[in-house]
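What follows is a set of notes on a single structure, which appears directly below.
Note that this complex is displayed minus one protein chain, with the remaining chains in position.
The letters A, B and C name the chains in turn, as written, and every chain counts its residues from 1.
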């Protein structure tokens, strides 16, 4: 039987989502209080993510903490905003402007302090603006030194809070430095701090032509470094931030299988942009898909998936997945026993 | 209740598959006779595709026809080989060499005649070599005129056999002329013959960032021009020719739903390259996935999918798909009734 | 010698560009008056695009027309806003809500009237919101009927203004109905109005794995239907809206070659999003790249490109492109004459 999963969502899931065309957003703008209230409508949700300065600041932190607790939530993650204003447009930790670099590091440190006050273990380091758009625009080696140094300095600031690196190949820059799981392992190796780990955002990994299950295995195998998970789905070429299970059924199942296999015990956090959908329903559907896929693993039995993996036999895998998803016995009961391997 | 589907496979499915590195192939090379015998091992298969000159020629056609009938199969499709030797490397119908163009047209005509003799209604026009690799290499307008003229000439040759255009964005050329469903509709419009229609190869459509269900709808809506289907799956970026259902569960379900909705009554033909898998098992798994997904439509009821589609409500769709694939009632029984739309 | 090209840019090029993270934009927000003033700083620019309701409305049209003329510009295009507010989030012409469909058609008609008053021949029909995000969300056939009917109704409204269809595979929807050049030819065929044509937006075409030169050839060859051009560049997988020539040097040259070859005499309009760049410089660089590439065609001579295309010899093409772009004679003067073809 599978263990109880802990689900979280950024409270902004329930706010109007904007894109570059509809910058006022597709839905209604809510206050922080309203966002927390919306979160309570999502069955199964026990954690919330908040963004530094958007939702939490030095003045409101005690009130906010009380609101969140009163609503029945833990804070699963605090995300420093080092990517959502024009100030960061040319990079945060890797900006050519030392003042901006300093401010970005300061922003992260503040989020770590807030996390600590909110009994939250995770601060999300997403370097969305740290990259480049055009050829001949960047000294890549210098940028990496800055990524390493900035992350080290932050890691030392509050040692009991974990910094989790969130990689992504592109957007908002056409190329982000921290693009793939491999580069994330590189950065963690060079930073070399126990409280610096990684998260996988499903959509970012898909966009990088990664199989998320494989990325889980690598982050776990090389240093037990998978600290957090962002769930969503997309059409593989862009970070569409759709609800979980909406496109990639089998890959999401394999991901969930591997998360259990490596004893991942962090949050199952949603990172979706329900532009045109109701945020409460979108979060609820996502949780139900995760839960339902976990039930499939229960029902079929993890041992049988282990056997298929060990054999490397894709057709055995196909048959098991049919049983898992199509449920009913097939019309064609023909056995393969007499066939060549 | 869904109607009985007719499944077919190219007999080469059971032969060794090669790629550009392992040109001798990953499996065993079989004779045509052995290929037909292999096909009989696939439960549910009632049709076979053959390739002109590879499997059928003027001399062996009667023997072949008898072998195929004796094995219990119909011939679903004859595919002229206008792409598998270096002769066609610079194009078939669009070659700059008039002799090659003539030979290619002749090759198609012969396949149409063989099809007729084999009681087969379908000849597959796949212009794999008709395209270009480099910029500044082609007069695109001239190439299209040649595509149109060649196809018209063939269509007139045997009017009771249907030519089905098989589009694909790339491979073996870096760019193929007949790349997308839209261009296929264009070519059919310009050719303007009742016996020229289209097929969708799932993998080719995925590679073109098409939703196969949408492509079915378009080919049907504009002239009832969907004459044939090639089933397989891939990772969306290349024609991996994997077994059906191995990656795209939901999209394949939507495809099957639309095939029924538009009353498609052609073959459900497999076009897979089981490089490292046993061809019999790969074909069997593919058929079982198609059948199993069709059973899902039966079980859930097509009306409910129609309702979801008509509403445009993606979260209703998500819930229905959970019911379809995850089977068991969810732990979270919470209703959305009180939520805003 | 090449003819004089007419360059245009949307005046919003000079405004702050937003993305979904930095929704307030990376630069400074300007008034319409300031935007027009900014445009005058771009050497070579003689046309501007305006967006309905953003820049032009019934009240300001005379003033605006005077401002634009006084600044030395023609209006090259009016774009109706049927995609930039949450109202259109579920589609414009294809919305399930008849009231929205009506409003969208009305919006386009108004833009046609404004275009007429502004002595502008082009109204840009970009159906950005007309598509879908999730599987099982849409009746594709119904949507196409609505696209056709809406476009026909508009086309009849002001017959001397051209409607130009702007296709794009995705964004803001994960799938847009009017996705490719082939589908655009289909829509034009079904609409069947002389004043309905197409534009190619380079970035949209690249995203669709089209070669823009090929798309020019097709739109011209089948009905002389290329009415407008949007210039920009990207990294091929997303509509990055970068400055012209920043990534795809050779393909842009081939595009310009074909535009001349088919006697395109419409505007060379810029459609760039210079998020972090100064808009005036970004527009100026784009124009200079187009002009500079045209100069390359002048210098090398179009006949030689024709010869290379007619031969289909990619290595002859490579040598000619080296001469075109690398200028200096090569160190290796070795001739290929003695080599096999």
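Quick note on the criterion: contacts are C-beta pairs under 8 Å (C-beta built on N, C-alpha and C of every residue); 3 or more make two chains touch, one makes a residue touch a chain.
Since the model is a prediction, treat every value here as computed from it, not as a measurement.
For the chain left out of this panel, the touching residue among A:73, A:114, A:134 or A:231 is A:134. Remark: the omitted chain is touched by one listed residue; of A:129, A:184, A:278 or A:291 this is A:184.
Mapped onto subunit A, the footprint of the missing chain covers residues 90, 96, 132-141, 144, 169-170, 175, 179-186, 189-190, 208-211, 213-214, 217-218, 220-222, 250-251, 253-254, 257, 305, 308-310, 312-314, 317-318, 320-321. Residues 16-27, 83-86, 89-90, 128, 133-135, 170-172, 174-175, 234-235, 237-238, 240, 242, 246-247, 273, 275-276 of subunit B touch the missing chain (whole complex, contact as defined above). Residues of subunit C in touch with the missing chain: 41, 43-44, 209, 235-237, 243, 245-251, 276-278, 280-282, 284-285, 287-289, 291-293, 295-296, 299, 314-315, 318-319, 321-322, 325-328, 330-332, 334, 336, 339-341.
Just so we're on the same page, only the chains that are shown with their structure count from here on.
Of all chains, the one whose Cα centroid sits at the greatest distance from that of subunit B is A. Rounded to whole angstrom units, the spacing between the C-alpha centres of subunit A and subunit B is 37. If you average the Cα atoms of subunit B and of subunit C, the two centres end up 34 Å apart. Under the contact definition stated at the top, the residues of subunit B that touch 2 or more other chains are 209, 250-251, 314, 318, 321.
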